[in-house]
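All protein chains but one are shown in place.
When the chains are written out, they are named A and B in that same order, and each has its own residue count from 1.
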Amino acid sequence: MDLDDLIEIGEQEILSRKAYRFRVCAAAGCLSAGGADVRRAIEEAVKASGRAGEVEVSSVGCLRACGEGPLVQIDPSGDLYERVTAAQAPSLVGAIDGRPCEARVGDPSRPFFSRQQSIVLENCGLVEPERIESAIAAGAYQSLFKCLHELTPARVVDEVVASGLRGRGGAGYPTGVKWGMVAKMPKAPKYVVCNADEGDPGAFMDRSVLESDPHRVLEGMAIAGYAVGAQQGYIFVRGEYPLAIRRLDVGIRQAKRLGLLGSQIFESSFDFKIDIRIGAGAFVCGEETALIRSIEGRRGVPRTRPPYPAEMGLWDQPTLINNVETFANVPAILREGADWFAAIGTEHSKGTKVFALAGNVRNTGLVEVPMGTPLREIVETIGGGAPDGRRIKAVQTGGPSGGCIPASLLDTPVDYESLVRLGSIMGSGGMIVMDETTDMVNVAKFFMGFCMDESCGKCVPCRAGTVQLHRLLERINARQADAADLSKLEELCEMVKHASLCGLGQSAPNPVLSTLRYFRQEYEARLEGTTPPGEPTGLDEAAQEATV
Amino acid sequence: MAVKTLRIDGRLISAHEDQTVLDVAREAGIPLPTLCHLDGVAAVAACRLCLVEVAGSAKLQPACTTKVAEGMVVQTATDRLKSYRKMIVELLLAEKNHVCSVCVSNGHCELQDLAVNVGVDHVRYDYLHPDCHVDISHERFGIDHNRCVLCTRCVRTCDQVEGAHTWDVAGRGHKAWIISDMAQPWGASESCTSCGKCVQACPTGAIFHKGASVGEMRKDRDLIRFVVTAREKKQWVV
Partner (left out) sequence: MGRLRLATIWLGGCSGCHMSFLDIDEFLIDLAGLVDVVYSPLVDTKVYPKDVDVVLIEGAAASEEHIDLARLARKNTKKVVAFGDCAVTGNVTAMRNHLGPALVVLERAYLRDVDVRPGIPCEPGIVPVLLDRVRPLHEVIPVDGFIPGCPPPAKRIKEYLESTLANR
């Protein structure tokens, strides 16, 4: 396999395409809305219409407007149909000729689509995730070829450094710097690990990327392997993503068959294998040191850093760990150049960010925008604001590790530093919109309950602290708490934040701290509550009596 | 071997470069509370009691896994650290059923000593009163999960010193618990050599000799270190 062969495969793929093409979304959201039946029905309708010679039906990745699925798009017109049912299939085929269609017509030019800018998702919804030829036709693996035959590993690292790409898993560590560190480690073997253990409630960015365009991630990992000197990669996917796992598995086999993964890739001396490791449902395994232990076959618990995985990772060897979206940016950076990438975004946050927009918002779905886009544009212009004429109250970013940003601060640009200043974090990209009916104490309690159940149990502040924080929040919620309980809550939040061993515990108090910061009155309003009969809580009443 | 000079609580101290802040503080007689630490087995920095403030680092660092560095400035007993330590011990006391008055280790318990040392006179958090079980299936020893602080000293001792790896942790978060083999009764464990090191490693009365009554379980705190030192350095000293 060389570049000509690769291009040849792509050209063949394009040549073999028929005049009309139905792209049926086959990502998890649309599939769960009945997308598979829709696809079958369209295929049958095409056959029945006798136009199978000029019309093809393909399963593609996420078409983004997840809340309106199943989604179908038709080439070459680009017409989009929403909430399609199997019964509408014959009329969809008729729509090719401009006949009126029963299915609801979507508007691909509405702000939800037009205000997005795609890098990571550039082929998402266009390529067929289970056919490598389709990805190759869209340019997959060309950046890998370029690296292997035109660039030294050091040049690849330089390029990533110059692009300004930062880790998309949440913390935002400069990706190129991390690559450089692993590359300079004298020990061998080295490993490349892709963290696809996306576990935040409401987050589906990585899932969508893996389900829609797995080769992009595989290519990014192979480039990373070349840059840092690793021959083995692992992709750690959570077991709850069976479709992503299947598509990765299919993708790896197909890439191996074509010599794009495995030994002597593109007839170079570079060998790179990728194996899948499936998570067993522990949120904490998204923490890199716990993830490493899990890959090693041990109990997934974090350890203290330093040493960082770059120095001592998988089996104590130098290991590069990046998130799915980080790797998915790499092929585009190598293709278009670091300067192109660095021109997008803000001074310190380059490129784009994919968000999974969910909650009380009209347009839920997958969104990719340049860094620095104001939150308001994401939730109001792209997201269409809260449904049913309600007002947005807050936006939650970063999942259980993040915070709630009040509507008054929606003009904040989305970049790593701005969100941290507001007491939240970028996180991996979950974005949950909350309208005025949302109870913020309840939100805090929900996330604390999540962290409590997902704590690994190793360190005391996280294991036992989250339980007590959750109880305090329950008491406040049930109007059984007093002002002393509220200060106990704040004090314990500070301790858990600063004393916990890993990021899970350190960030577990964030939803409480940020709702206290912006919605304190909701907590205080519950402190005056009375005690339900039969359940004396003592402190509040007694305190009043004592002061009489 | 290079020597590093650092300052702990204002005192200038010299140390070997491979020592941890905890080693050096102990040598210098600076008290630092610990619970999961046990001389002779690997440190895991899990109890968070030995957290210290290191100048130039925004994060608190566990003394047990932090290596000394030249010019390092360490504070071990700021008000903030003291208040965190107190909270941690209170959380531990509230988490399980620590009823000292009926415990074999009453009066010889590291958790009890910690509570006194960090100034816990009462626990501000809700006692959780979990329903824990007691395994007395082993012919000589028993484990009472009501008293377990999940320090994993038994797990590490069994794995790293005895080489049996009978103990491990199952479950997560507040539902985590210590298991023998694949969560079989201790008495049915095929890997357990009945060496009894875990009994000595346990800081509380969670793992005990059968037949010990209230307050009778005195543990040999130096046994594990003694065994390891003897094995590695051929020195039979405590």
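The criterion applied here is as follows: a contact is a pair of C-beta atoms (placed from the backbone, for glycine too) under 8 Å apart; a residue touches a chain by one contact, two chains touch by 3 or more.
Predicted, not measured: the structure shown is a model, and the values here were computed from it.
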Contact residue for the chain not shown (choose from B:131, B:190 or B:232): B:131
Full-complex contact with the absent chain, from B:99, B:134 or B:230: B:99
Option from B:123, B:169 or B:227 whose C-beta touches the chain left out: B:123
For chain B, the residues touching the chain missing from this view: 93, 97-102, 121-124, 126-127, 129-132
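Following the convention adopted for this analysis, only the chains that are shown with their structure count from here on.
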Chain B-touching residues of chain A, taken from the complex the two chains share: 282, 284, 299, 301, 303-304, 452-461, 463-468, 471, 488, 491-492, 495, 498-501
Parts of chain B lying in touch with chain A, wherever the complex brings them together: 44-48, 51, 59-60, 62, 65, 83-84, 87-88, 91-92, 94-95, 124-126, 128, 149-150, 152, 168-169, 171-176
